[in-house]
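With one protein chain held back, the other chains of the complex are shown just where they sit.
What follows is subunit A.
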């Protein structure tokens, strides 16, 4: 099979020091149309990267000859745009935040659902192809009005450094506003993954009103999210990534 086919076959490199796990993952990935490579150590991984064009690495962090995190950082420093999914046992000294900060594109903990791995690989490869520069800069905070939104811990930080907690829905909502400040967003665009029904519209209104209440607890925090009659809502503030 050559690269001449319109949908170029993606190359996936599976790195794990446990031979069984490596083979089993590769066995799973066989049902997809990928070219599959395997490596058992950092040395093998580096050699393979020199010889082959790899689109995505499934990277176990604990390898006999070194730490996958360091490799991840090295690759990013070299400017490699290979996609990386980190796979690690829970309770390792690394958490999701650190992994993503060091340049991983996604993160899975062992033991994982095999289907989950397939879905994430598929998503990453699709995203990577259509929009190679879409990897978000790992900003920690977004500042708007008197508030800072902690993008990693998913909570609001007041000017006096006290914290205001957000529900997942509120965080999603606020993140959307922050992605597009000063733009009027319709109810449908605010939560696109759900169908916009009348009941759902009401729940969006409820969430916006809760969010407003939370934002209004510090001076200058009211009138950040404005209602545009018949159209939707707008975040009336500049946003600065920190």
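We take it that a contact is a pair of C-beta atoms (placed from the backbone, for glycine too) under 8 Å apart; a residue touches a chain by one contact, two chains touch by 3 or more; residues count from 1.
Criterion: contacts and distances are computed from a predicted model.
Not every chain of the complex appears here, and the one that does not is recorded in UniProt as "histidine kinase", selected from "Hydrolase TatD", "histidine kinase", "Acyl-CoA dehydrogenase" or "ABC transporter ATP-binding protein". Touching the chain that is not shown, out of A:139, A:163, A:183 or A:228: A:163 (per the contact rule at the top). Residues of subunit A in contact with the chain left out of this view: 18, 20-21, 24-25, 27-28, 89-92, 110-114, 153, 155, 158, 160-170, 210, 214, 217.
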